[in-house]
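Here's the structure, in structure tokens; my notes come after.
A single protein chain has been omitted from the complex, and every remaining protein chain is retained in its original position.
Read from first to last, the chains carry the letters A, B and C; within each, the first residue is number 1.
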Amino acid sequence: MEKRNATVAVIGAGDFIGAEIAKRFAREGFAVFAGRRNGEKLEPLVKEVEAFGGTIFGRSLDARNEEEVAAFLSDVDKHAPLEVCIFNVGANVNFPILETTDRVFRKVWEMACWAGFLAGREATRLMLPRGRGNIFFTGATASLRGGSGYAAFSSAKFGLRAVAQAMARELGPKNIHVAHLIIDAGVDTAWVRQRREQIWGKEALDNPDLLMPPASVADAYWQLYQQPRSAWTFEMEIRPFGEKW
Amino acid sequence: MEKRNATVAVIGAGDFIGAEIAKRFAREGFAVFAGRRNGEKLEPLVKEVEAFGGTIFGRSLDARNEEEVAAFLSDVDKHAPLEVCIFNVGANVNFPILETTDRVFRKVWEMACWAGFLAGREATRLMLPRGRGNIFFTGATASLRGGSGYAAFSSAKFGLRAVAQAMARELGPKNIHVAHLIIDAGVDTAWVRQRREQIWGKEALDNPDLLMPPASVADAYWQLYQQPRSAWTFEMEIRPFGEKW
Amino acid sequence: MEKRNATVAVIGAGDFIGAEIAKRFAREGFAVFAGRRNGEKLEPLVKEVEAFGGTIFGRSLDARNEEEVAAFLSDVDKHAPLEVCIFNVGANVNFPILETTDRVFRKVWEMACWAGFLAGREATRLMLPRGRGNIFFTGATASLRGGSGYAAFSSAKFGLRAVAQAMARELGPKNIHVAHLIIDAGVDTAWVRQRREQIWGKEALDNPDLLMPPASVADAYWQLYQQPRSAWTFEMEIRPFGEKW
Partner (left out) sequence: MEKRNATVAVIGAGDFIGAEIAKRFAREGFAVFAGRRNGEKLEPLVKEVEAFGGTIFGRSLDARNEEEVAAFLSDVDKHAPLEVCIFNVGANVNFPILETTDRVFRKVWEMACWAGFLAGREATRLMLPRGRGNIFFTGATASLRGGSGYAAFSSAKFGLRAVAQAMARELGPKNIHVAHLIIDAGVDTAWVRQRREQIWGKEALDNPDLLMPPASVADAYWQLYQQPRSAWTFEMEIRPFGEKW
């Protein structure tokens, strides 16, 4: 593995998608900085990456806190120029409108939209003077469709998509690639497996073709990163071949 | 004018669109409750409506405050059953991403999205037991497009649209009509006139066909209200005939 | 009923939607010209309209034939100025891609898209010199979504929507209102009832709230016609309150 003098920040480095993104870019020689609420939980990821010779740093990070986000990214950029910033914080909930409390609505927005704005803006602050960089946001089915019960979650995801669009239009001509990846499917995580089993029963897990492996999301981000600037994608959706849509 | 035993709440009853909505429904015999930040500014509207024999009440209301919103709508519903709730708070701003401060981003969201969620939820709380009602939200071009510089505004408007969609899907089958009206044009307000003059010069105001009269927005809401439940519209956009789109 | 010196052309005046549109505009005093493949089938409609004192003319018309369309609209316009032209030809079919024959694909396109282009263009030819008019197109769920098995039908409906959009953008500034009405539901016709019964059984017809009465579509067109030019809608969708979407 040839090491690069460039860093990748993963904000929202959970056990599944975030971890796979971190591994993917680490394998390509980037120094990866992984941030999540409870940084101790990053230990297995850090060990796995170091085991294959990759460079990774795990950090506790409250992505909703502007000072923490700015400090985190500034640290990353001091290690080596920030080449890619991926915002991957999720907050999927479903409640009837009358049971959607103020607290839930606000918290989901802070995690899935506000934090994304902070990450995007602070990454821009570092990339703009240098005239290059990549800022990617993880979207979902709820980024395009406000389904029944998803007032809080889809509102935040719609909002994040707007942030990404506005940034892409402003920053594209300045050589910063902003993209929004829509995962139009359940990703194969412990949480999704549990939820599907609750709703549809154990049979719902029988068809592995309907759950997207987290590594495939990482592949999609890697594809976005490799695009020449003469043909950048702002938005693409991915789903498993067996998914109904 | 035949008075009806039914109320209409206008949340965000500014001098232009909100005032016209209030007048339109008052002329149709509804008791209208108009709420805006500074209730004293409602005096001319109240006088105008009373002059033609309509019923209207003006109230100071911080639409971002859940208790104020709940109390306001509860008051309305005590006067007579809440038949229509229209959320019309705007917050149009444009800043490059690096100049979009935390304060601006959060405030715009609180005004244009969070407050809409509160209004919609609290209206639902009153309408659902009765099994009827109408909840309408004012959208904009920025509800569908995140233009350069509009990270804050379009994020909030996208988010509001998602709230409306989720509510429409949940509440339609319960006989509550939720709709999202997209105004894809500048409305003829003092603020828009000033802004257009700044950007394009006085000539930009020469073509009256490109500014939408606030009363036309009120007409569109009246059309939505009149639809039979066998053919409800969730979303429609309106623009002046001369508008480029 | 006050008669107007203005005509309405309904191209695709079938027994359900088309007939209701014809009745609606006839009741408002327009002279209506109804065209359909087999003009003899218009007899009951003509009798019904004449019975309430309306003016209507039924014609045999192959909407796919440019000369017939031009002659039909020219005749209409000779009677009185063509004020509204509504294109309402349907052609819903569903086949797996391998069973979608050349003949089916081409015929569905000719009926649902090509004929719409002809109607729109020939109506424009009459309206443009006069600087006023309304051209409305009936859309469907398949105008926005290419579902499995709908290659032929949705291709034609997507294509018709593009024609309508291009015309709206060109003709709006010339005071011609072009609109596209999306019926996002099954309409209560003999054909739809039969199809639903085949697929889901008789129970599927038990819930009348899920089938849209054809008269409601006519109401929607009437609303579009009444809009002031300062706030025209290009596209709106309608669905029964109980519909899942």
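The definition used in the following text is that a residue touches a chain if its C-beta (ideal position, glycine included) is under 8 Å from a C-beta of that chain, and two chains touch if they have at least 3 such contacts.
Computed from a prediction, not measured in an experiment: that's the story for all the values here.
Every shown chain that the unseen chain touches in the whole complex is listed here: A, C.
Touch with the chain that is not drawn comes from one residue among C:Arg59, C:Lys157 or C:Arg239, which is C:Lys157. Within the full complex, the residue among C:Arg4, C:Lys41 or C:Arg125 touching the omitted chain is C:Arg125. Even with one chain removed from view, subunit A keeps its contact list with that chain: residues 169, 172-173, 175, 177, 209, 212-213, 216-217, 219-220, 223, 226-245. Where subunit C meets the missing chain, the touching residues are 66, 96-98, 100, 102, 105-106, 109, 113-114, 117-118, 120-121, 124-125, 128, 142, 145-151, 154-167, 169-171.
Definition applied: only the chains that are shown with their structure count from here on.
Contact with subunit B and subunit C alike is made by no chain in this entry.
Averaged C-alpha coordinates put the centre of subunit A at 34 Å from the centre of subunit B. Note: centroid distance subunit A to subunit C, computed from Cα atoms, is 45 Å.
Across the assembly, subunit B contributes 169 as residues in contact with two or more other chains.
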